[in-house]
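All protein chains but one are shown at their positions in the complex.
To keep things simple, chains are lettered A and B as they appear, and every chain counts its residues starting from 1.
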Amino acid sequence: MTRTIITIIALLAVAALFWTLVALGTPDELGAVSRHYVERGIIENRGANLVTSVVVNYRGLDTLGEVTVLFLSVTGAAFVLRRRERKPVDRAASKASEIVQTGAGVLVAPIMLFGAYIFLHGHLTPGGGFQGGAVVASGVLLLLLADRERALPHGLMSWLESLSGFAFVVAGLAGLWVAGSFLANRGVLPLGEWNQLLSAGVIPVIYILIGLKVGSELAALLDVMMRGEAVAGAHGSPRSPRHRRSGPSGTGRSRGGRR
Amino acid sequence: MSASTLYLGAGFALVLTGLSCALLRRNLLRMVLGFSIVDTGVHLIIASVGALTGRTAPIIDDPDMLSHATALTVDAAAVVDPIPQALVLTAIVIGVGVTALMLTYVVRLHDRTETLDVRELRDLKW
Partner (left out) sequence: MIWLDGLVCLLMVIVAVTATVVRNLVSAVIMVGVVSLLVSYLFLRMGAPDVAMTEAAIGAALTTVIFLVALRRTGEGR
């Protein structure tokens, strides 16, 4: 009973907050900062997508923080889900139907290509690194659904993720060295023409790195949550040798996720 | 009622629904579900503050949206606000990371104590 009363009080407080926000109203014109980003976005960045130039260039430090938070949460999840004892896996339940297996074999390559297209064209069309990385992780999820015993190359994924994050910071430092501020876009790479693929300076490079990083991170997270340990293919009963591909680096990952 | 107020109202309805789900249920997984609904509602609220009526998306691929054809200056009365969209983009990705971590802890708690009922987890209460 007390809990219900407290819940109702909390909901009334949120409703009062809503009333204040609606009374302030939504603005009719762009603010001063938004007007600067909109009017001079193409002159300074040459990218057609203004949201991309805001996310990667004008608010690039927030994106670096976001990539760090995602990395920490995936590492924390992999660390907590380590399993010390091996529960026996249900053989009959881990066999997918024929439709899923055939469909996965046909569809994975177009899905990965689509994800790569999305993060390559982030500065021209709606899209970018996070969306493309999520699509690539969905392709890996389809592979995992088709065959639960598949060994993902955890060593390669861990290296890809770490190197992409490192290269993002290196791109920012290159901006610091050339133009005087971290993640600047002014002198590192040529700006090019508006609405071309090779344009917008260092923005497509950063988005490619973010796409690779987010894709491998989310794929590793899905693998860890579905399997329970980061060592791929290491179940209780002996398996055929082709499932033991990622031995040493996988063990390194399951011992606390140190990189 | 303009479109922005409609989206704002829908977002707040989602926040209220998610909060009541997180506070009134005793299953841990339902609490995490409630937090996920609150997250979605908050994203809707932030994005609706920037959604000005009668304007289009801030993707400039048409030379009609430039105010001068050669100077590449964009007409500031033709596009919606790009800053709330950038904030919501960041927030969605962080939301999935936080949800994954919450679910990891719920799974671990279930492995150790075999229960998902929050009233039976009294270790931290004094």
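Following the convention adopted for this analysis, a contact is a pair of C-beta atoms (placed from the backbone, for glycine too) under 8 Å apart; a residue touches a chain by one contact, two chains touch by 3 or more.
Predicted model only: the values in this text are computed from it and were never measured.
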item	value
Candidates A:18, A:58, A:71 or A:130 - the one touching the absent chain	A:130
Residue among A:14, A:80 or A:141 that touches the chain left out of view	A:141
Hidden partner chain, residues of chain B it touches	3, 6-7, 9-10, 13-14, 17-18, 20-21, 25, 27, 29-30, 32-34, 36-37, 40, 43-44, 47-48, 50-51, 55-59, 79-80, 85, 88-89, 92-93, 95-96, 99-100, 103-104, 106-107, 110, 116
Touching residues on chain A - with respect to the absent chain	49, 51-52, 118, 126-128, 130-131, 134-135, 137-138, 141, 218, 221-222, 225-226, 228
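The working rule: only the chains that are shown with their structure count from here on.
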item	value
Approximate Å spacing (C-alpha centroids) for the pair chain A, chain B	17
List of chain A residues in touch with chain B within their complex	3-4, 6-7, 10-11, 14-15, 18, 21-22, 26-31, 33-35, 37-43, 48-51, 54-55, 59, 62-63, 66, 69-70, 72-74, 76-77, 80-81, 124-126, 130, 194-195, 214, 221, 225
List of chain B residues in touch with chain A within their complex	2, 4-5, 8-9, 12, 15-16, 19-20, 23-24, 45, 48-49, 51-52, 57-61, 66, 71-74, 76, 79, 81-83, 85-86, 89-90, 92-94, 97-98, 100-101, 103-105, 107-108
